[in-house]
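Missing here is one protein chain; the remaining ones are kept as they sit in the complex.
After this line comes chain A, so read on.
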Amino acid sequence: MCLQNFPCQEVERHNKPEVELKTSPELLLNPVLICRNEAEKCLIETSINSLRISIKVKQADELENILTKKFLRFLSMRAEAFQVLRRKPVQGYDISFLITNYHCEDMQKNKLIDFIVQFMEDIDKEISELKMSVNTRGRLVATEFLKQFI
C-alpha cells in the first residue's frame, strides 16, 4: 500500500482522492476483482493517493439479505467514527472502504489491513448472531401464540 500525497492536477490547491474521480488514467492502477464464488466478491481499486476496497458479503437467503442491508447501513451512517469507511457502498457491493494517504500517514499500514480483515470477520459473526436471534425469537413468539389454540 504505497500512497503518497498528490495535489489535484486539474484544480489548483485542491487535493482529491483520485480513485473516486478517475479523471486521469495515468494515476490509476488496474482494478482487481476477486470472486470467491458467485455470491461473494471483493473489488480493489488503487490510485496514487487513495485506495478503495468494496466487498459484497455472502447472503444465503432473504432474511440474511435484509439483515445485511440494515446492519451495514447502520455502520455506514456512522462512517465518521471508523474513518476509513465510505458512507455509501459502491454500486453492486455491500460495503466500501476508502483509504487515503492521510490515513497512511496517521496510522500504520499493516494495522489498517488488520483492521479491515477484523472488521469483516466481526460483521460476519454479527450477522449470523442476528439471524440466530431473529429465528429464536420468532420461534418463541410463534409457540406462545399458538399455545392458546391447543
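Assorted remarks:
What we mean here is this: a residue touches a chain if its C-beta (ideal position, glycine included) is under 8 Å from a C-beta of that chain, and two chains touch if they have at least 3 such contacts; residues count from 1.
Here, contacts and distances are computed from a predicted model.
Chain not shown in the complex: UniProt lists it as "Actin-related protein 2/3 complex subunit 5", one of "Thioredoxin reductase", "Origin recognition complex subunit 3", "Protein MAK16 homolog" or "Actin-related protein 2/3 complex subunit 5". Within the whole complex, the absent chain has one touching residue among A:E38, A:D106 or A:E144, and that is A:E38.
Contact residues of chain A toward the unshown chain are 25, 28-30, 32-38, 41, 46.
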